[in-house]
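Removed from the display is one protein chain of the complex; every other protein chain stays in position.
Our next item is chain A:
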Amino acid sequence: MIALAMSVPSRRSRHHVRRWPLITALIGLLVAMCVLAMSLGATGIPLARVAAALAGAAGGDALIVLQVRLPRLCLGLLIGAALAVSGALMQGLFRNPLADPGLVGVSAGAALAAAATIVLGDALLVPLVGPLPFGILPVGAFAGGLLTTLGLYFVATRSGRTSIATMLLAGVAFGALAGAVMGLFSYLSDDRQLRDLSFWSLGSLSGASWVKVATVAPLILPMLIASPFLARGLNALSLGEAEAFHLGIPVQRVKALAILLVAVSVGASVASAGMIGFVGIVVPHVLRLMAGPDHRFLLPASALLGGALLVGADTVARTIAAPAELPIGILTAAIGAPFFLWLLLRRQGGVSS
């Protein structure tokens, strides 16, 4: 009887670590990052005064807290979560832990459209429509990213079936082409345009405003809400497309929905904050090393850790060289890469993928 009881796997051994404690810890980390982000900056504001400003007290604090830091915090949370969850979705879809949200072409397309707007906008559009509205760059980048992904999707879809491998290869080809055209744009650009280009490519949350948050939120929130419903499908897909179909998963619908969600949310992220690398690869990977690859856990946990990482990185970016600001893309890579390497070394031999 005892031997029988021991041969049955206990509930606890089904998962790598206890998941609820980890989720709780991630929520704690996220809250801590948010508190720090509200308090720290070019002007330090003690927490008591932050709370007073949030509660409605008027004054200089209120302006900084409500009109500068809070929208920036919201934008950071949304974009961090979008990038990390998109990374997890793409890695699940491509069955490859090295996949990146950019694989579906959205980043390259957005970058190309942004570069075109920066470099050609002055020469081609200004004579036609007069001074360019401030929003033309994000709108152009968003449209560029979405159109590229849709184009790649149609290239890779034959008789109702999307070949993930074809989409990947077409994305690589498009990325190379976009890189070449962007090189040409940098060659053609003047000093100011070159500066705009390089800042945009490093990413920053510095333009955050409530208008931006209100524009980006409807594009990112649906993805954060919908992604957990893809978790079972992605788990089954890790066996292969045929096996997922045998297990009852509507494979084509899962693929199309995941690609659409990633294209829209990453497009919105890149359009509003430029290119922020590494969050999409590192966050899901770290969580997978800590708690296993089950997407039912991985997707929500990625949203929490992605948001926390980006808000934390942004806080450092604002304070480390205050009153100047570092581009956030430098920081996400500088924080993420060593941590990632350390995890890999610590777990050497533990993962074969």
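In this text, a residue touches a chain if its C-beta (ideal position, glycine included) is under 8 Å from a C-beta of that chain, and two chains touch if they have at least 3 such contacts; residues count from 1.
Criterion: contacts and distances are computed from a predicted model.
J.: Of the options "Isoquinoline 1-oxidoreductase alpha subunit", "Iron complex transport system ATP-binding protein", "Glyceraldehyde dehydrogenase small chain" or "Molybdopterin synthase catalytic subunit", which is the UniProt protein name for the chain that has been left out of view?
T.: "Iron complex transport system ATP-binding protein"
J.: Which listed residue, A:V139, A:L169, A:A217 or A:L247, touches the chain dropped from view?
T.: Touches the omitted chain: A:L247.
J.: Pick out the residues on chain A that sit against the missing chain.
T.: Per the touch rule, chain A residues meeting the hidden chain are 7-9, 11, 13-16, 92, 94-97, 232, 235-236, 238-240, 242-251, 288, 292-294, 350-353.
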